[in-house]
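Heads up, one of the protein chains got dropped from this complex, but the rest are sitting where they should.
So, chain A:
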Amino acid sequence: MSAEPDGPEDRLRRFATIWSRAVFPVTSTSSTRPEFEEQLLPLARRLSEALRARAFDQEEARAVGAALVGAHCTDPEALSRTLDCVDAYLVLYCGQGGDPEHLRARSARLQHAMAAGFAQALRERTLAEQEAIAQAALKAQGVVAQALHASEARFRAVFEGAAIGIGIADLDGNILQVNGALTRMFGMSDQQLRGRNAMEWTHPDDAPQTWRLYEELVRGEREHYHVEKAFYRPDGTVLWTNLTVSLLRDADGTPRYQLALMEDTTERRLLNLRLRYEATHDALTGLPNRSFFFERLEKALAAGPGQRFGLCYLDLDGFKTVNDSLGHAAGDRLLVEVADRLQACATAPGEMVARLGGDEFVALTTGPDTAHQVDELAGRIMNALLAPISIDGRELTVRGSIGIVEGPAGERSPAEVLRSADITMYRAKSAGGNRFELADPEADARVITRHGLTTALPAALERGEFFIEYQPLVRLGDGTVRGAEALVRWLHPQHGVLGPDRFIPLAEHTGLIVPLGRWVLEQSVRQAREWRERHGGPDAAGPLRINVNLSPCQLNHPGLVQDTVDILERTGVAPDALCLEVTESALIGADDDLLKPLRRLADMGVDIALDDFGTGYSNLANLRRLPVSVLKLDRSFTQSMQRFPADPVDLKIVEGIVALAHSLDLAVTVEGVETGAQAEQLRILGCDTAQGWYYARPGPPERLHQLALVDATG
């Protein structure tokens, strides 16, 4: 806007400049002063025109006053300075040509109206802004309240719907609020629960620290704790929980409430107990099982000084027969009944009964005086078995053999104790059963050796630890060596030379007798050939024969005939140089099937000798159908002939047997000849051959012909 110097426009602008300079410092505007002046210029123009208007227009002045407020001159000082400025300069700069008196009066009225306009506008703006900020505060409250409400509603939903129990109590323990899950867990109503105090909920299984942690929390010394805790329900049942308690503080940090979260672990705990029970108990009888028993035994053996233990190891006699004849179901019922009776025998503290498996049970007693207790316990068990057990209408008599081990704790391992008990039980069993035996270290050692030998047998055969000794068989007629009986020996690396009585039964038991027997047969036959090559031509006093023992197990072995034939053929030894000795007992009751292989061997020319004749039930009539050609008379018949004169009854018996044998075309060999008198007597009685220490003890093959001919007994 161009302004003529000192023209009305220029003067108006100068007024606006003065005005803006006066007011700007007290405004809050973010405009610069020149910008502010530009805002004031139209207002100045309106004032100038109102000053000179013919009629006084109050509204114009009021509008200017109000416009000041619009330009953010809200400070009353801005009005004061404005009025000062108008009063001093409006007439001066904008009142050219007017009546000064009139202009001054008009200016004064304009100022009054401006002040009123300013005041009204400021009042309205103030009210409007107050209204706006109140509205904003209200709205913000609403938004926040809504958010809180929503979050509260969500919290409620979580609280109520939670699967875990939630409870809030004050710091005195008074329950204030609980959720549905908690009421269900406790089996109490909301109201019942809210009347309670957390400190009433003690339980004997509470961990020692449980209530210490509680105290620390309510004192504000701890923010939370976690324990496993049990609670009694009103019906007396127990609720187990995983309990987490947290301290709730208010905004100032002052402890206010305790929040409990609990998870019902009752089922899980029961399941765990159940699993533990199943892992430690026998499914059939419900008795503790082997592993549980071992645990207890271990504990008993680890007990402190002065503590002892007593163990009864029970095995039922003849249980296998029950199982085989009545079936497994009946056998199982029998075991259950036995288990129940045993259980009733061991009810004192420190006593337990367990089933190890099959028909094997154990009873354990512990304490300082088990020597006495274990005897009583065994007695009770034997008594408990006395009454017959009724199964399927049958009255079954059950008997058992018990091995007892008793001793101080801390000396032996559970496995050692159990083995000793097992061995002792077997001792009771082999003594006829239905009894108990006390463990005896020496007996144990023997059995342990037996056990060791059994396990060492197979390797011994492979390593060539066996060897054969030969005991000459002498013709009584002329005193010449007719052959020898092969007797197997075991050169054990630890135990030295062991006789067949020590290991043949074991080999029988394990089946090793078959390969061992084959080996003996082969070695002996080879030896026979060697003797023949060295000592005898066809012109010698008949061929040297070799006697080899056959065990019952070998008799039953289907390969017997073939093996024998193979060996004879391989070595080129005639069958009539071989005599197989079979015990009388092995042939008792033998049917034709069993005799067939023997018969075939006999048909081939192999002699079959009936060993130990006279020791068992000697069925003389039976002799006819057996394919035997030799009787070996047991030493018991001839023992009395070691001295002179011999018992006449024995003489008669032997004479009779010899007569009978000869009538059946059987040769008679006598064992156990120890004196010359004996030998002479037997010769007179008509016996064919003899063997015994009078001639020679069993020895190496090269000493076959070195006969002692010295009385072995005196």
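Some observations on this one:
By our rule, a contact is a pair of C-beta atoms (placed from the backbone, for glycine too) under 8 Å apart; a residue touches a chain by one contact, two chains touch by 3 or more; residues count from 1.
Keep in mind that, in the parts below, contacts and distances are computed from a predicted model.
The chain absent from the displayed complex carries the UniProt protein name "SAM-dependent methyltransferase", chosen from "Succinyl-CoA--3-ketoacid-CoA transferase", "SAM-dependent methyltransferase", "Acyl-CoA reductase" or "L-lactate dehydrogenase complex protein LldE". Summary of contacts with the chain left out: across A:Val143, A:Ala371 or A:Leu620, the touching residue is A:Val143. Shown as candidates are A:Ala53, A:Ala105, A:Ala132 or A:Ala344; the residue that touches the absent chain is A:Ala132. Listed for chain A, the residues touching the missing chain in the whole complex are 25, 27-34, 72, 74-75, 125-127, 129-130, 132-133, 135-137, 139-141, 143-145, 147-148, 151, 154-155, 158, 251.
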